[in-house]
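The other protein chains are all here in position, but one chain of the complex has been omitted.
Chain IDs A and B follow the sequence of writing; residue 1 opens each chain.
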Amino acid sequence: MSHGESPITRRRMLGDATRYVALGGIGSLSAWLFYKQSGQAAAACPSSGSTCDECSQAAGCRLPRIWQLDPNRCIACGRCQTNCVLDLSAVKAVNCFALCGYCDNCTGYFPTKDYVLDTGAENQLCPTGAIARKYIEKQGGVPYFEYTIDESLCIACGKCVVGCRLMNGSLYLQVRHDRCLNCNECSIAVACPAEAFRRVLVDSPRLLSRAAQAAEEALARKRGASTNPPATRKSSIERKEEAS
Amino acid sequence: MTEQPPPSDLLPYRIAVRTATVAAVFSIVVAALLLHDFFHRSMKDPFQTSARDSLKAALKQQPANESIKEELRKLDQQSRSEYFRQRTFTLSGAALLCGGIIVSLAAAKWAATLRRKQPQPLPDATQRDWEATWTPAARWTVAGLFVVLAATAIGSIFPLRGTVLKKSDGQAAAPAKAAGISEEELARAWPCFRGRGGSGISPYSNVPDDWDGPSGKNILWKSPVPLAGNSSPVIVAGRIFLTGADEKQRQVFCYDAESGKLLWQRDVPSTPDSRKMQLKDDAGSGFAACTMSTDGRYVAAIFANGDLAAYDLDGELAWSQSLGIPENPYGHAASLSIYKNLLLVPFDQATAKAARSKLRALDIATGLTVWEQTRSVPSSWTTPIVIRVSNRDQVVTAASPWIIAYDPAEGKELWRVKGSQGDVAPSPVSAGNFVIASATDSAPVLAIRADGSGDVTTSHVLWKGEDNTPDICSPLATEEFVFLLTTEGMLTCYDAHKGGKLWEEDLGEFKCKSSPSLVGKQLYVFGEAGKCWILAPTRSGVKRVRQTNLGENCVTCPAFQDSRMVVRGNKNLFCIAKGK
Partner (left out) sequence: MPLVLMLLLFAVEQAVYAADLFPTPEFSNHPIPQSQTPAPRPSWQEYLDLAFLTAALAAASFLAVKGRSRTGLFLLSIVSLAWLGFWRKGCVCPIGAIQNVAQALFDKDYAAGGMVIAVFVLPLVFTLFFGRSFCASVCPLGAVQELVAVRPVQIPTWIDHALGLLAYIYLGAAALFAATGSAWIICRYDPFVGLFRLTSSAAMLALSVGFLGVGLFIGRPYCRWLCPYGAILALLSRVSWRHLKIPPKQCVQCRLCEDACPYGAILRPTVVLSPVERMAARRRLIVVLCAAPLLIATGALLGFGMRSSLANMHPTVQLAEQIRLEETGWVKTRSDATEAFRGTGESVESLSASADKVLEKFGLGGCLFGGWVGLVFAVKVTQLSLRRRRTDYEPDRSACVSCGRCLWYCPEEHPRQEFIQIQSIYNMP
């Protein structure tokens, strides 16, 4: 067991005592940390409405840990493209179909001048041609098109988001978690000038703009589906605003 | 020990060394390729090529040309594949490099293990006090490190530039000079567009009512203004301040009120962005349309490109900012206003939905924002007025469709009325406890009681006037009358209380852009050509006293001093006083 047993000196006893004190300290620290993250603590989950009692996702909640981008704060500056640790950013553009106008003359697809309404590369805003434009049908002589993003081509430059904001604003940037490495500190979050990044629940990884949220709920209501709890979690600023 | 051949002959050793060498060479090659590609990547963005730009320009010229389209599509395809190729290359290159390095290191380590020599004790045989050899040095080094860190800490506490973050109770970044002028002097000042409260009414009635520019009658002095501009002069502490600008420069001028001598002129700082401003047409208000403002210690000026600067009375720059070029079809023309030490900067632009219009209150000494209000209005060209009605200080703004009053100290909205429309240029005026707001020649002029709260469109509008409403010239209001002046020279008078039209006078072929002024009981109406009508209005009509001539074009409003009037023509600054 102990090789070359030296006599138990006071130092050894001191060492033993320190070890068990340290062990006790580590034990209590980890117990407290586990307790804090379990949701029973008074400190509320930073991403949900208020306390866990009102949160419908409390069962099986693991605290917000994955990164997401809040479209309400996003200014589509283009840093999502360049600051992700991945060479091809984990952020992609997404279309909220419930809000999309399906317009012929999509300002997120086409630039604002010098273009023709076809899918020629010279007419597209997207530098990599990641938006697919599909004709659906005509209504009252007006053609409608569906715009979907091909995530393998999207580089998160944000040009389509800026363009779309001239009209409905259904295109927005989001972190895609099948690609995101979920770094302990997101490099894009650090660089984002609008501080639009925050942590969200693993179980509800989406953050929608207010308009998109409203549109999706309206669509759900129209379809007669039960009212789902809002997928958006409010930031501390919004909660403060509401409280005041 | 059994006889062993030297390790260098052993096959495993040779394999290890060769593997290490090959892997190392491979890694170096891959590293070189990656480095080359990295430089290539950082130099050029695959999506921005000059070829693309020229093709796009060509396509704009000939929209139907199919071959240009084909070229563009091919180029686009190339850019895209290049972008993704770079990504794949970097990733696979990095993986290969990693693998190569790991293999070469592992092989090198194995070779080193095979060549391990038997351990030898170190040369010095005697048992020395080992710890004593380095412990003193260690102590000194640690102490030295502490000193170095402490020095760094102290160094960071006193930075060179003096911009350490202070608590916001002492927001002063520039030293605020004590008020250099007395209260009486301040009371005599003409501190902003159309004087205190934006009324256009001279506090002095001993101003001459007759002058002639060409002959010099009653012209005390006349000084050339180096750069043209449509801003009106402001006067404080015996100095007259003006702005002037052209496409390339913006300047502030200071003249001595007695002699007319140009005391100083300063270039206003700008940014590369603000310098890019161009005006769309000559019918606009020009680069220097906004009148300055002063609180007695500092004078502030703003230009059509959003450059804002404040100087002390001797011309030293206190601070400057560039607010960005406002989105404004005719050029930003709203003048600055002043409330105690708060500089009120109206900045209406773009459309109502964009909500980019703002009214800001800055501390005129430091330029720091004290409060800011976003307004859901489009561009406007009105100057806010600071008035006091029913014991409340108010700053009243007019834009389309809202006329809004704010508390000038904190920026809270007091009341608002919906009534204007279109491009609102005439500034509001106030008399007694009401505000007169006029919009365009197609919208009615409103008289609003200024003691309300919230949206008072239905409750506090005293009367509306439909006839001859002005589109550029601001009205003039006294407790008795409200005078409206159109750009075609139609002067109309309304009863201030009941709002009925008392009379109208067509001044003939008299184009005017200046707003009318009141001296004593006489109206001074400057026309564009430089002629000025002196009029004596009464309830039943107006008597044309005389027409004076400045001698050059005039679109600005005069400033009044004791027995003096200062007015800016398109070339010169005039001081009109009796005697000469």
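Keep this in mind: a residue touches a chain if its C-beta (ideal position, glycine included) is under 8 Å from a C-beta of that chain, and two chains touch if they have at least 3 such contacts.
None of these values were measured; they are calculated from a predicted model.
*Asks:* Thinking of the complex as a whole, which visible chains are touched by the chain that is not shown?
*Replies:* Within the full complex, the chain not displayed touches A, B.
*Asks:* With the missing chain put back, one of B:Ala58, B:Leu105 or B:Ala409 would touch it. Which one?
*Replies:* B:Leu105
*Asks:* What residues on chain B make contact with the chain left out of this view?
*Replies:* 1, 38, 42, 90-91, 94-95, 98, 102, 105-106, 108-109, 112, 116, 119-122, 127-131, 134-135, 137-139, 141-146, 149-150, 153-154, 156-157, 159, 163-165, 167-168, 173-174, 269-273, 309, 317, 319-322, 324, 353, 362, 366-372, 374
*Asks:* When the complex is taken as a whole, what residues of chain A touch the one chain not shown?
*Replies:* Listed in rising order, the touching residues are 3-4, 15-16, 18-19, 22-23, 26, 29-30, 33-34, 36-37, 41, 43-44, 46, 49-50, 54, 62-63, 65-66, 73, 75, 77, 85-87, 94-103, 136-137, 139, 144, 146, 167-168, 176-185, 187, 190, 193-195, 202, 205-206, 210-211, 213-215, 217-219, 230, 234, 236-237, 239, 242.
Convention: only the chains that are shown with their structure count from here on.
*Asks:* Would you mind pulling out the distance in Å between where the CA atoms of chain A average out and where those of chain B do?
*Replies:* Here the centre of chain B sits 35 Å away from the centre of chain A.
*Asks:* Residues of chain A touching chain B in their complex?
*Replies:* Within the complex, chain A contacts chain B at residues 87-88, 114, 116, 120-122, 124, 127-129, 153, 155.
*Asks:* For the complex, which residues does chain B have touching chain A?
*Replies:* 47, 55-56, 59-60, 63, 68-69, 72-73, 76-77, 79-80, 83-84, 87, 90-91
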